[in-house]
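Every protein chain except one is present and positioned as in the full complex.
Right, chain A next:
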Amino acid sequence: MASSKQQMHVLAVDDNSVDRAVISRILRSSKHKVTAVDSAQRALDLLGLESDVNMIITDYWMPDMTGFDLLKRVKGSSALKEIPVVIMSSENVPSRINRCLEEGAEDFLLKPVRPSDVSRLCSRMMMR
């Protein structure tokens, strides 16, 4: 039985509609609340309004503003910096991964994202 403490509100950011559907379903099947948006700008707009987002999971490569840019904006904001940010990417580039982690990303997931990756992540989040 999931208590309200167990449920997170996750903001999923991905310009690819298929990936957005997949990450949303993965999170929802673990009973989390999901808001899915298709750009970093929309994510920032939403974060500006809603304060109950517990975690952000974002694609790296997006047109206009990348996931890395979003990460920097979140970590650079006093209102948002405590929110863990997870980056997803289909490319395994160690220097990119390191840069994200150094910038404060919680984790880096390789696509295709597996349900097991996400549940490991969420367990860790909820143990804080």
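The rule is simple: a residue touches a chain if its C-beta (ideal position, glycine included) is under 8 Å from a C-beta of that chain, and two chains touch if they have at least 3 such contacts; residues count from 1.
The rule is short, and it goes like this: contacts and distances are computed from a predicted model.
> Can you work out the missing subunit's protein name as recorded in UniProt? Choose among "Proteasome subunit alpha type", "Isocitrate dehydrogenase [NAD] subunit, mitochondrial", "Histidine-containing phosphotransfer protein" or "GATB amidotransferase".
UniProt lists the chain that is not shown as "Histidine-containing phosphotransfer protein".
> Taking the full complex into account, find the residue in A:17, A:51 or A:123 that is in contact with the omitted chain.
A:17
> One chain is left out of this view; which of A:6, A:29, A:51 or A:123 touches it in the full complex?
Result: among the candidates, A:29 touches the missing chain.
> With the missing chain put back, which residues of chain A would touch it? List them for me.
That gives, for chain A, the contact residues 16-19, 21-22, 25-26, 28-29, 61, 90, 111-115.
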